[in-house]
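A single protein chain has been removed from this complex, and every other one stays in its place.
The block that comes next holds subunit A.
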Amino acid sequence: MSESRERQSTDGGRARAVFTGIGVVAPNGKGTEDWWAATLAGKSGIDTVRSFDARSYPSQLAGEIKGFDPGKRLSARIVVETSRMSHFALAATRMALDDATVDLSQIPEYELGVITANASGGAEFGQRELQKLWRGGPKDVSPYMSIAWFYAATTGQISIGHGMRGPCGVMVSEQAGGLDALGQARRVVRDGTRLVVTGGSDSSLSPAGFVSQLPTANLTTVNDPARAYLPFDTDASGFVPGEGGAILVLENADTARERGVDRPYGELAGYAATFDPRPGSGRPPTLTRCARAALADARMRPEDIDVVFADGHGTAEKDRQESRTLAELFGPRAVPVTVPKTTTGRLYAGAGALDTAGALLALRDQVVPPTIHVKNPVAAYELDLVIDQPRETVLRTAMVIARGHGGFNAVAIVRLAD
């Protein structure tokens, strides 16, 4: 190995981790390129809930994935064993592995890992089986209830289905989980794993899953799809929930190159996570510290960041916190900021992974996808929000922010690989 190559492939002696495959199942596109085209075009997947009658609920909008037939994409055995959140992730895994053009049989099974994120469990499966329990008693309940509902179900099924027996785990940190999974995936790559299937998905849009989101009072009660989810806007009123997510293939940069990957999407250059102090403690939230730690981890300065994919909570307090972090770090209106999840709603554990997919494609195509529906950004936030139209610009690095209910913060930094 030449000296220059050694310098390229390690980061202070640690293996570099690069993204080599992307799979997306989102409310505005099933399949990576369909979703990306819709995102650039500002095409929204947010609509009145269709899968059940939500007219009696205060919030009636969601980013639902319509026309997704798991039987067409997955083995019938797997379909009966898993919930909708896993169906999305399993289908996205196939896409991501195809995209990475990897033959897993050529890699030792203990050097293949699976780290996904999930925040809501198998809400759809669980509700169905509880209804059977209520109607017919215990004998009517599927034995797969024992495995389908829990957070780790997706990771387990990917591991079994693809013979990936290395480090496996699930990150449960609400909406921050999609980035926490990537951070953990990079950690196991540094520890010797060659390839990790990572990312996240959620689906909690069954009646019970939907109702369980209402008590947070974070869901908007505006039921006009064009005026509902408006992060950083003077009319911000909360967010719209969505379902789906993204699966990414993260690999050791050296072994990826050895198997013939010339142009990975980019490198996971930085990652950090923090947890906010409890409400009422008087201590400030920790998002700024989290972003600074991610920059330090990437050995970058704020001016090295070319675009920010913001969390964009859509409530005034969280929007103010996030914009303050961005203004402190970068200065007023110094970096383009976007919230493409305005086209999907907030996907919980799927969000950080989907935003990272968007960041990687933004680097590929040198274009920032737009934030839609926002008409009146709060001037005091001093953000250069990319609104309505995609913005072509030179991009080498992107920061992705994800914040989870209960105090979770995660920040990831991706950059074009050398």
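Convention: a contact is a pair of C-beta atoms (placed from the backbone, for glycine too) under 8 Å apart; a residue touches a chain by one contact, two chains touch by 3 or more; residues count from 1.
We take it that contacts and distances are computed from a predicted model.
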(message) As a check of understanding, state which of "Acyl carrier protein", "aminomethyltransferase", "Sarcosine oxidase subunit alpha" or "Sulfate transport system permease protein" is the UniProt name of the chain not shown.
(response) "Acyl carrier protein"
(request) Among A:Arg77, A:Arg135 or A:Arg283, choose the residue that contacts the chain missing from this document, as touch is defined above. (result) A:Arg77
(request) Check each of A:Thr101, A:Ser146, A:Asn376 or A:Thr393 against the chain that is not shown and name the one that touches it. (result) A:Ser146
(request) Quickly run down the residues of subunit A that touch the omitted chain. (result) 75-81, 139-140, 142-144, 146-147
